[in-house]
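With one protein chain withheld, the remaining protein chains of the complex are depicted in position.
The chains carry the letters A, B and C, assigned in the order they are written, with residues numbered from 1 in each.
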Amino acid sequence: MGEFAISCGPQKLYTFILRTLVLIRNRRYNICMIVVLKPKTRPDVVEALVAQLEEKGFKIHLSRGEETTILGLIGDTSHTREESFLANDAVESVMRVTSPYKLAGRAFHPDNTVIRAGNAVLGRDSNAQLAVIAGPCSVESEEQIIAVAKAVKAAGAKILRGGAFKPRTSPYSFQGLGSEGMDLLLAAKKTSGLPVITELMSINQLDLFAGIDIIQIGARNMQNYDLLKEVGLSGKPVLLKRGLSSTVKEFLMSVEYILAAGNPHVILCERGIRTFDPYTRNTLDLSVIPWLQKETHLPVVVDPSHACGMSWMVPTLAKAAVAAGADGIMVEVHNNPATALCDGEQSLTPAAFAELMCKLAEYAKLEGRTL
Amino acid sequence: MGEFAISCGPQKLYTFILRTLVLIRNRRYNICMIVVLKPKTRPDVVEALVAQLEEKGFKIHLSRGEETTILGLIGDTSHTREESFLANDAVESVMRVTSPYKLAGRAFHPDNTVIRAGNAVLGRDSNAQLAVIAGPCSVESEEQIIAVAKAVKAAGAKILRGGAFKPRTSPYSFQGLGSEGMDLLLAAKKTSGLPVITELMSINQLDLFAGIDIIQIGARNMQNYDLLKEVGLSGKPVLLKRGLSSTVKEFLMSVEYILAAGNPHVILCERGIRTFDPYTRNTLDLSVIPWLQKETHLPVVVDPSHACGMSWMVPTLAKAAVAAGADGIMVEVHNNPATALCDGEQSLTPAAFAELMCKLAEYAKLEGRTL
Amino acid sequence: MGEFAISCGPQKLYTFILRTLVLIRNRRYNICMIVVLKPKTRPDVVEALVAQLEEKGFKIHLSRGEETTILGLIGDTSHTREESFLANDAVESVMRVTSPYKLAGRAFHPDNTVIRAGNAVLGRDSNAQLAVIAGPCSVESEEQIIAVAKAVKAAGAKILRGGAFKPRTSPYSFQGLGSEGMDLLLAAKKTSGLPVITELMSINQLDLFAGIDIIQIGARNMQNYDLLKEVGLSGKPVLLKRGLSSTVKEFLMSVEYILAAGNPHVILCERGIRTFDPYTRNTLDLSVIPWLQKETHLPVVVDPSHACGMSWMVPTLAKAAVAAGADGIMVEVHNNPATALCDGEQSLTPAAFAELMCKLAEYAKLEGRTL
Partner (left out) sequence: MGEFAISCGPQKLYTFILRTLVLIRNRRYNICMIVVLKPKTRPDVVEALVAQLEEKGFKIHLSRGEETTILGLIGDTSHTREESFLANDAVESVMRVTSPYKLAGRAFHPDNTVIRAGNAVLGRDSNAQLAVIAGPCSVESEEQIIAVAKAVKAAGAKILRGGAFKPRTSPYSFQGLGSEGMDLLLAAKKTSGLPVITELMSINQLDLFAGIDIIQIGARNMQNYDLLKEVGLSGKPVLLKRGLSSTVKEFLMSVEYILAAGNPHVILCERGIRTFDPYTRNTLDLSVIPWLQKETHLPVVVDPSHACGMSWMVPTLAKAAVAAGADGIMVEVHNNPATALCDGEQSLTPAAFAELMCKLAEYAKLEGRTL
């Protein structure tokens, strides 16, 4: 440092200090993205990149090492993908500093979001209800859905689930009863007094959802952005399932689509992810509960039925999900699983569900929750 | 065996032979699914299950061992998921014998399907063209798309790609020019004479696709079944991209949705799958080319640009895809990748594309193909 | 059936019945593997395959359909890989009926295995202890390991962990104190009275393990078969961690190596698997607890510290693991995580560990367990 001071005359020192002060002033702003250039990038290439970024409205904090040059970007980087910098040959790597999800994140919304539907509460308010959503995979008949609705209500469920439009891997599988199924579900809502949730697969079906309390978007549609925008406009509570192989970041970006369209009522649902091991239908990722609750203000629900795909394992995973802090549990219940038209292998009988609810109540209590 | 014969009287032997003959007659039919029961399953449970399956229209081939009982199902199992049997406590495991994709498979369609658009041929006819699809990720302006169209045509591309509706992970990223982009793409089609392909994200946009030659369904919408049914009804050639984490079986079941809706013009596209290693954007799975060509009669295209996400790696992977037998290659080309609004990091310049085409021609020749 | 009977004369019928009786006799044995042949396989090819299999000692149950022929293999298939049949062009697919893990499975060992080390009990005996294993990732100094040993014992841990030989991704990372670390760990055992567990990385180190109560085999060595055989010969309790990307079947086959070498004292440990999402270090797979407890008789332990890699998340996952029925929990505790030479980011302080133990006791009670 000493010899540095000696090597420049007063004029140079003055210029140098000014430049430094500018750097330092900039440093007082938030750096949002860090771009590391390749070793020995030529100064003119660095300058061209800086100029290009400044044109896009960023302020640049330049840190030039002997071999490595690093740019700190200051400004709104929420529209900018990290990868987009890599088109420039001089860029080695990029790191985002601020979160790309503005509305889902806790930074500007520290308090928990609470979503209400009938007597059900999703999210932690002063009563700290842990809401259980239960019902059959598919609505199959009036008898079936009403029988299940009564049974799950009696056992303490707060919301009735039942599919009318079913996303099936095979075009030859049962695709749900469609609008007739919607009518039956609404009849069950009326009879039981339970609010209802059912899956929306296409924007064309939205008109049929007027009486539905919570719209479910399935895992396969988690990145169906047109559908997300549409339910964002609807204003209705939306339960968004994490995609089969979606990172939590992608999951939250899909949530952001709904929030950005003006709908703040979003419930997150973990339902298992795809891994290399087929012993369970999917791999339930319970770590996502504490992670999402730390990163976002939105309620987090777990669906152990689709995760494992085996009814005997559902109660174990449901207990674990409650112990991991879930705000809600979604379970498949069918009055006769062996004859179910869809996913019978993962459905509980009403009796098994009632037994599970007793057990869950104990675990919920340890978490300061009520069922 | 001897003592067996001795141990039963004539009446029993008669019954026994009759029952055996029934078994043998059944055995002459195709067994479509094999259901293995748990060791020591009680006979009445076996009989109840057999009765239930017979009610559903299956013929049952029963093989009773000392400990294990096995059912062979005979009949149409294309509507039946393997997992659905597991709802029955007595079932240990299930194996499908016949393929669940009837229309995509080669069993009833041994000849290759050939799809034509303009001068482009996808699939292997007598001229064995290997069609290259090229163009920018997004249509950005008239100048851009027309410049790229001319450049890629000059280099030998047979089809022009360009996105007007863009599926983006973030709601804050550039979402494409929409209908204006469609107009520009059609203008480029007119100017260059190249047939065009662009992505459809929502059934609401279908009207805008009248002049488009091939509809692309993106990886994120591979299981958007309503969209698949709709393009199935449209009759237009469809390029379906494999989902990020879709097995080949799921991929073919999604193809089956389009075929079952009456549209035989389906092109399969491998664009990289999601794995544990982030060094490439996705992991290009070239083994899928020979596999799909063996299982189905449909053309298989590879998109190395989205797979690796790095322009410098695209030529290497494109060559490998040709050597692996691809029927077509889809490559991103941009006149100025560093300023691209989308995916610039994976786009080739027109010059790099022209160079690649020269190289690909040599590899195509070794495969008995022409570019 | 009727016309069948009519269409064959007496001699043919006799031969037919004889053949049928053979088939039926065979059917009384257990079918262990099912081999499905390709449609329209020529009879001579079928016969050649049958002959070849009979030569290998299998009895064959042949089921010939109009298009599909199926072989049921009867005999000991534990030495036979499913894939090995696929070398034969005529084979379409293969399914194993009986389990390939004979000693680990419950079939011949229905009762739970209980493993004792000092006062610690792993596995469910009449007292149903849930054993907590705690200690630092690495033994760093006498002060450190003794301080941690006392702290975790005071909080209720039953076993002390501490690494002397450390498997590190980089050759430049701290590799553990080696034999000096072993001495310090034994000193801590003496002072605290706790049994100790530490990782064995090489058969050359086995002599140093005389005073160690439980040998740990790490995830990276789960398929280091020479090491497995060696600890199988040692007779000491072994805690085997599931490999990063091991299926439960592979996990159990590695267990089988130890059991087959004559050592019945094996503890299974889930420590997170590798998936596509890097938000946690690994993805904790809690479904494996009920699955392994159903399939095997061996105790199952969960290590939430390595699974998530973040200390703040460890208590949540530990609670969930107890709720999912784990027989033990293994947690990293360090007296000063911020200065730890290894994995400090996932270590609890002694105070946080003591708090966790209070919480775990409540969850254990709900599971009928004592800490």
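Miscellaneous remarks
Keep this in mind: a residue touches a chain if its C-beta (ideal position, glycine included) is under 8 Å from a C-beta of that chain, and two chains touch if they have at least 3 such contacts.
All values derive from a computational prediction rather than experimental measurement.
Residue-wise, the contact with the chain that is not shown comes from B:I289, picked out of B:I289, B:L356 or B:L371. Across B:C308, B:A340, B:M357 or B:L371, the single residue that touches the chain missing here is B:C308.
Here one chain is not drawn; of C:I34, C:A324, C:A340 or C:A364, the residue touching it is C:A340. Here one chain is not drawn; of C:N112, C:T191 or C:S245, the residue touching it is C:S245. Residue-level contact of chain B with the missing chain is found at 245-249, 273, 275-280, 283-291, 307-308, 312-313, 316-317, 319-325, 359, 362-363, 366. Listed here are the chain A residues that touch the chain not shown: 1, 4-5, 17, 20-22, 24-25, 27-31, 34, 36, 39, 61, 63-68, 70, 72, 74, 92-93, 95, 97-98, 107, 245, 274-276, 278.
Although one chain is not displayed, chain C still touches it through residues 52, 78-79, 81, 83-88, 100, 167-174, 201-204, 220-221, 223-227, 229, 244-245, 250, 253-254, 256-257, 260-261, 274, 281, 309-311, 337-340, 342-347.
As a convention for this text, only the chains that are shown with their structure count from here on.
Chain A and chain C have CA centres that are 32 Å apart.
Centroids built from CA atoms put chain C at 35 Å from chain B. Between the Cα centres of chain A and chain B there is a gap of 28 Å. Shared interface positions of chain A, defined as residues touching 2 or more other chains, are 245.
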